[in-house]
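What follows is a single structure, and I will ask about it in a moment.
All protein chains but one are shown at their positions in the complex.
Read from first to last, the chains carry the letters A, B, C, D and E; within each, the first residue is number 1.
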Amino acid sequence: MKIITQLMKSSSRGVFLKPVLKPLLLGSARSMSADVTSKYNFETLKVTQPKEFVTQVEMNRPKKLNAMNKAFWSEMRTCFQQLNSDSDCRVIVLSGAGKVFTAGLDLTDLDTVAVMQSDLDPSRKAFMIRGTIADYQETFTVIEKCTKPVIAAIHNACIGGGIDMTSACDIRYATQDSFFQIKEVDIGLAADVGTLQRFPKIVGNDSLVRELIYTARRFHSDEAKEMGFVSRIFPDKESMLTGAMDIAEIIASKSPVAVQGSKVSLVFSRDHSVREGLEHVAVWNQGMLQSEDVMKAVMAGMEKKTPKFSKL
Amino acid sequence: MKIITQLMKSSSRGVFLKPVLKPLLLGSARSMSADVTSKYNFETLKVTQPKEFVTQVEMNRPKKLNAMNKAFWSEMRTCFQQLNSDSDCRVIVLSGAGKVFTAGLDLTDLDTVAVMQSDLDPSRKAFMIRGTIADYQETFTVIEKCTKPVIAAIHNACIGGGIDMTSACDIRYATQDSFFQIKEVDIGLAADVGTLQRFPKIVGNDSLVRELIYTARRFHSDEAKEMGFVSRIFPDKESMLTGAMDIAEIIASKSPVAVQGSKVSLVFSRDHSVREGLEHVAVWNQGMLQSEDVMKAVMAGMEKKTPKFSKL
Amino acid sequence: MKIITQLMKSSSRGVFLKPVLKPLLLGSARSMSADVTSKYNFETLKVTQPKEFVTQVEMNRPKKLNAMNKAFWSEMRTCFQQLNSDSDCRVIVLSGAGKVFTAGLDLTDLDTVAVMQSDLDPSRKAFMIRGTIADYQETFTVIEKCTKPVIAAIHNACIGGGIDMTSACDIRYATQDSFFQIKEVDIGLAADVGTLQRFPKIVGNDSLVRELIYTARRFHSDEAKEMGFVSRIFPDKESMLTGAMDIAEIIASKSPVAVQGSKVSLVFSRDHSVREGLEHVAVWNQGMLQSEDVMKAVMAGMEKKTPKFSKL
Amino acid sequence: MKIITQLMKSSSRGVFLKPVLKPLLLGSARSMSADVTSKYNFETLKVTQPKEFVTQVEMNRPKKLNAMNKAFWSEMRTCFQQLNSDSDCRVIVLSGAGKVFTAGLDLTDLDTVAVMQSDLDPSRKAFMIRGTIADYQETFTVIEKCTKPVIAAIHNACIGGGIDMTSACDIRYATQDSFFQIKEVDIGLAADVGTLQRFPKIVGNDSLVRELIYTARRFHSDEAKEMGFVSRIFPDKESMLTGAMDIAEIIASKSPVAVQGSKVSLVFSRDHSVREGLEHVAVWNQGMLQSEDVMKAVMAGMEKKTPKFSKL
Amino acid sequence: MKIITQLMKSSSRGVFLKPVLKPLLLGSARSMSADVTSKYNFETLKVTQPKEFVTQVEMNRPKKLNAMNKAFWSEMRTCFQQLNSDSDCRVIVLSGAGKVFTAGLDLTDLDTVAVMQSDLDPSRKAFMIRGTIADYQETFTVIEKCTKPVIAAIHNACIGGGIDMTSACDIRYATQDSFFQIKEVDIGLAADVGTLQRFPKIVGNDSLVRELIYTARRFHSDEAKEMGFVSRIFPDKESMLTGAMDIAEIIASKSPVAVQGSKVSLVFSRDHSVREGLEHVAVWNQGMLQSEDVMKAVMAGMEKKTPKFSKL
Partner (left out) sequence: MKIITQLMKSSSRGVFLKPVLKPLLLGSARSMSADVTSKYNFETLKVTQPKEFVTQVEMNRPKKLNAMNKAFWSEMRTCFQQLNSDSDCRVIVLSGAGKVFTAGLDLTDLDTVAVMQSDLDPSRKAFMIRGTIADYQETFTVIEKCTKPVIAAIHNACIGGGIDMTSACDIRYATQDSFFQIKEVDIGLAADVGTLQRFPKIVGNDSLVRELIYTARRFHSDEAKEMGFVSRIFPDKESMLTGAMDIAEIIASKSPVAVQGSKVSLVFSRDHSVREGLEHVAVWNQGMLQSEDVMKAVMAGMEKKTPKFSKL
């Protein structure tokens, strides 16, 4: 007891609190006016803010068919971690520049292949490989950890890693001409960055899921819609992006406390029993129901006005 | 060892068993002839027995659009706990009186709002709020704990708490004109009485689930059917209730030991691994396969007769 | 959207909040001055408040060796549910009146035995028996659900149900002359109200645990201490109660938000992985660190004073 | 330390390794040329190898409508355990000989019924019954434990145990005239060999699942397709078997390391959280990515050739 | 419906039940009189029945220090599976013939080593190795699955696999001169047949557990007792076997329904949350409380006689 209290004597309440708080709170204020592109400066991703509180993340290696190279695996992670604490962002639309959404893993740019081919002792290789897999898994898990809803807007090819990635998104829209391929068995491996874990929990036809995984055959937008992998089909990329932005705008207009709490609870509940999910959301809401957003939303509802929510 | 045996000396087997047993067994016998409405006397619910072993629970505040007020949250819990041990009830049909199924939470009648608005210390508010949420959660969890199948018969509006409630039912039927709304983000909060836990485990289109939750938009009977939330659409309320009663009657004619064991196992298995679910049903059936119902059912099958099962 | 907003029109914010809030907050205020004995009026339990915020619950059928009869199973549940929301109670000491702590289950007063002996169909008996077991389990689980620490003060015999009950307590103290017996196999059954679940997770010698359970042999205070079931031995009942009260008083002087949050997290974490336990306490504390108690405690520490915490 | 090293002195590295290895490796080599029918000699099953690496298992009691008798429950287990380690088998097609796929449990040939009817003490019956249930459950769980994909090709009736069995398969195809019935409540029991555990996790319409289970009503191929239980409908048995063989051939042409790793991960991930599933596949692939199949597959892809994979 | 009933017509109730039942029930009757040694005929194990209902399993390769060779891994599994359904066995004492309890894995007799050394593709080796590990794990898991309590009586060396094996037993006794060694890191591997899973859940000093595992140092009987791995120390092997037999005899005199139900619940509860453990034992006891043993035990208790329980 003595030790702690001695440590504290030298500082009075007023002194140590104020200076710390200021930059902390200003920080988020300043971020509002900052230019989104300068904040998010990536080689493989283009980040823009087409509407208030709506961020678009575009995979941006069109000449390489947005294949996932080493820079991508690292930048995606950084990008979504940053978006997670950016109060100007409430919803994210994830799309691909150029002709296709993504061709998946860029096999020309992988350390793992080098490790696999080396003469190292198998157990030492294994430690290295596990490290890389864990890193790549985290790249897509950050999409899920990011508390803001992520809408994948898919056109043309969505292959291999593209399925892993979009399975970690909240909502999937696609163009009429889009097609999908769970490619991994074709390159001699079991998918290991999320498809086998998330894809079957998203759709309602396990028989089809397994056929697609074991055969690596293509499936098209209509089959994807019927099985519940995507929820809307649009005639082309442009109309899809418009549609995605419209939904994004609606979500962005809601209380971010409510929307992000919903995502946290949905992700938690998918992986736990109903009872555990209920306990979790009760503990979550014991704090969150004290939000000013509840009263703002209720009042606005009564007055038939659109509420404006503070940044989060 | 001594203590227990001494306690017992004073009573002989014959003496202490008989008197206890009689009222216990008569109790369930008497309940058979009792008038169901007098047994189930509620302000917000109307309970009737349209067919043998079939109970109808009707939300009964039509002028308030069956909005869920404090009395409702408490009465539902009591009602289903009572039905759970009522041997005259084998199936429950849950419907709404008046124009709509339910408008959801009655915001005009909530203690929680008062707590939220008070000047209490945030941690003390949190303890209070958690208590209330836990109580409300229990109100719908009793539907699931009740071992008898519950059929929700939904017409017109089913909003907010209505989704939480019907997600805890076994079977959902709806009228052509019905519509649904996961309303919670519109009042500034993450749904906390079951929708986020149960709804996504019921249907097979997670992309759509999340769109509906984040946007709070309405969806209609056909979309509800397509996504697997309801399994039958009827032209109107009357035909739906007839249809629900017909199915209820069929279920009521089956062995209650078999049907209720199936529900217990289904609910358990949803929340556990397949292996755990198998172990559970094996332990359950090691006792239940000794039921007279098995031989009754098999014999009736061979003789092409309809078996009659004892009360449970 | 319309429906909810229409419902709300008729009430303005000021109107519906105020009247609800008043009794709610007064309620907890009034409970402070109320006489504890009149609030807790039981046949088998005596409830007193020996010190501020410290409640003593005494099993009170000394002539029957505090054997657990039907009234006890019901009253314990009610008592601890009530204590859980009583802001005058921060710690509970659970003891037994008379010569022994408890002789365990009162076999002369059990419906279950009657059911077992009846001619009912085995599956129908099973449904009845499961109901009773679940009720009895809940009687001790409420000790764990009650967020206030419970100290068991054990003297002389602690048999059968006594082990189940004290295993659900937080802290166990015992007198030198105390002895314990996991009696259940001696009456032909596997213990089913908590010993087999909680006891092995409390102590650190599974080999001994199983010997005690399979043989139903007595073990004494020193063995109980050595294996980690009790943490302190006192010469006699009087000194033990004094010791228990002293510890209870210390706990009662701490922030109830901190102490009760700790219990909630301990119970949760015992049953979950470390990772899940960490996530749970993070969600818990995101609200609870906003408590006034934190600053009160820190300030008091710096000023070397004893903080006074508001009721919870 | 001494003890082990002494044990080892007597054998030098070269000596003890070689002789052991030879038969072990030859063993799998020899199995290649062996006649599949002589290896798999069963009373109730006919096992053939219509294509390289494709095994067909046909239930073969057409006069008894392929009803599941005692021999069947035992032979299925043996058959799939054997197939699991047969390197000539990479995919399995499971079908039924004669007019129907299967009529389910053969009630005329069951020990359990005898046990149920006996005068044994209920607890002793329970131990016996649990043993039998566990055995029967294992009969279908081996389909899931077998790392090779299993395609069920269903025609006409698929009743009772047929649902339990096909729910444990990976892919389900059916003929236009096929119908299904979760029969168990009609014989007075809750299904206990897998339907209640696996069926609801396969499809995306829980409302319909429960209706089918509680009513035991038949459902037909189109309803089965719509709810996601089967993924393809064929006009008749012949075209279905051709279709199933075509898919089987495609799967058999892929890397068995990749396909079987995918099945292992899919089954594991169904029963665990996404995070746990990801950790599992990372540990799995830390070894498996060292497979020669990866480079073979990648090289073949680049050269637009079909790779040939070694036996597994 | 038709199909099943047609199947049944040809057999009447009386006909199909009787003949099946007889051998089934006689089977267990006959086993009683059979000579235990002829029933349990093993190369590496000696099985005797020193007292009624008490079976002794002795590892019996004294010249090889009871090292675990291929025959052992297979015979242990068979032996305990057989004991599990042998109604003459209610408790098992597991001991070692000769100078030591066991030297652990017999490295001179292992296929795995051959596989490890071969030129096979690493992924194909991995499939083979996993099969062997799974088999060896099952060898000790059967000790746990066997519902009868198993007492390990350890003298002198208990090394490597000996720790894995005894960690799967219920109770561990040891001689004063016994010593233990978690040997695996010394042969270059992480223990994989149970020590890392079971050992830390048995004792109450995780710091010591990890020191022992990482250093592979010996620890002696007193340290084993202090940390809670063994619960009794005896001066020598003879006195230990006498002590173990005495405890075994006591356990054998109790209701086997009660004792074996306790073991099932203990094993289940170790691996589940308290809540799940409680639900499991409630479902278990809903059938088991109908046992004649309950009344026999209670009556015997009242009359201060020793009850005699039927075989199980």
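The definition used in the following text is that contacts are C-beta pairs under 8 Å (C-beta built on N, C-alpha and C of every residue); 3 or more make two chains touch, one makes a residue touch a chain.
Nothing here was measured: the structure is a model prediction, and the numbers come from that model.
Looking at the complex as a whole, the chain kept out of the display touches A, C, D, E.
Shown as candidates are C:Ala114, C:Leu196, C:Leu212 or C:Met288; the residue that touches the absent chain is C:Met288. The omitted chain makes contact with chain C at the following residues, 149, 170-172, 201-205, 227-231, 247, 250-251, 254-255, 257-259, 261-266, 269-270, 273-275, 277-278, 281-291, 293-298, 301, 307. Touching the omitted chain from chain A are residues 1, 3-4, 7-8, 10-11, 16-18, 20-21, 24-25, 64-65, 67, 85, 100, 103-108, 110-111, 113-115, 117-118, 120-124, 126-127, 131, 157, 159-160, 183, 186-187, 257, 260, 287-288, 290-293, 310-312.
Along chain D, the points of touch with the absent chain fall at residues 1, 4-5, 8-9, 13, 280, 283-284, 286-288, 290, 295, 298-299, 301-302, 304.
FYI, only the chains that are shown with their structure count from here on.
Note on connectivity: the fewest steps through touching chains from chain B to chain D is 1.
When every chain is reduced to the mean of its CA atoms, the largest separation from chain C belongs to D. Rounded to whole angstrom, the centroid-to-centroid distance between chain C and chain E, based on C-alpha atoms, equals 36 Å. Centroid to centroid, with C-alpha atoms defining each point, chain B and chain C lie 30 Å apart. Inter-chain spacing, taken between the CA centroids of chain C and chain D, is 48 Å.
Shared interface positions of chain D, i.e. residues touching 2 or more other chains, are given as 107, 117, 122, 126-127, 186-187, 201, 203-205, 227-228, 257, 270, 287-288, 290-291, 293. Those chain pairs judged to touch are A-B, A-C, A-D, B-C, B-D, B-E, C-E, D-E.
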